[in-house]
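As you look at this complex, bear in mind that one protein chain is not there, while each of the others sits in place.
By letter and in written order, the chains are A and B; residue numbering begins at 1 in each of them.
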Amino acid sequence: MSELPLWAAVPVAMLVVAGGLLTLLGCIGLVRFQSFYARIHAPTLGTSFGMIFVSLASIIYFSVTGMRFASHELLLIVFVTITTPATLMLLARAALHRDRAEGRSDVPLPRSMRQNEDT
Amino acid sequence: MNRVFPHPVLSLGLLVIWLILQQSLSPGNIVLGAIIAIGAGAATGALALTRPKLKKPWLVPVLFVVVTIDIIRSNVAVAWLILTQGSGPGTARFLEIPLELRDPNGLVFLSMIITSTPGTVWVEHDQQANTLLLHILDVIDEQEWIDTIKGRYERLILEILA
Partner (left out) sequence: MSVALLEWSVLVAQLLLGIAMICTMWRMIVGPRAQDRVLALDAFYVTAMLMLVTLGMRTNITLYFEIALIIALLGFAGTVALGKFLLRGEVIE
């Protein structure tokens, strides 16, 4: 790594460690939470600010040293922010679909079926 | 105009991404990027997506700031839950919310906002009843969550698209 002035090195160091810590916390949640629907919340820590902190650290580092234009990190932030909700929604729907197909009682039924039960 | 540029914003975004990836503003790259951007824009025109009509576009930055602040707050909240209640909070549950928003583009916006916020996931939308099924990690007061979703996000999106 190259020499940075201290005013830039301290934020870079803090951001990169904070990003790693947030991502680790998300993955610990992924391991320790008991139900799938609780677990699906955990990785969003890594994909929101875990990813943004690490990318920001990299942007500051390469901008201050002037080695390269930090274009890839900007694109990473945009891609991951757009794609994560899509995958998580799809997984949540798939899990609900499978649980309903197995007739589990701990997930809500489709609205149309619930109204039939009431009458 | 509509034939060649069915989605001008999408085409412009593709051109910008192309130039950022190539890391150059040379005429050759601009021409190549423009060809790709126009071609891809025309290709998505065949999909006949409805383009969102923003009535109050100046409210989009407001929504962006509100969502960013909420994502920061819920990052802290979920990190705290993972640290303190390791085996999963007993307050995680499904929640059904009636919506007023019916515009498909607005619903896409809302789903992106809700799912990218840690602690809330959009599970299902019932088109007939126009209700939304969410899973929320930490429900202490149901009404508080309904007010957050409807008052903070849905109202702003309704105003932007109105």
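Quick note on the criterion: contacts are C-beta pairs under 8 Å (C-beta built on N, C-alpha and C of every residue); 3 or more make two chains touch, one makes a residue touch a chain.
Not measured: the values here are computed from a predicted model.
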Neighbouring displayed chains - absent chain, whole complex:
A
Residue by residue, what part of chain A touches the chain that was omitted?
1-6, 9-10, 12-14, 16-17, 19-21, 23-24, 26-28, 30-31, 36, 39-40, 42-43, 46-47, 50-51, 54-55, 57-58, 61-62, 67-68, 72-73, 75-76, 79-80, 83-84, 86-87, 90-91, 93-95, 97-98, 101-102
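In this section, only the chains that are shown with their structure count from here on.
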Would you mind writing out the residues of chain A in touch with chain B in their complex?
22, 25-26, 28-29, 32-35, 37-38, 40-42, 44-45, 47-49, 69, 71, 74-75, 81-82, 84-85, 88-89, 92-93, 96, 107-108, 110-112
List of chain B residues in touch with chain A within their complex:
17, 20-21, 23, 71-72, 75, 78-79, 81-83, 86-89, 92, 94, 96, 111-112, 115-124, 126, 128-129, 131, 133, 135, 137
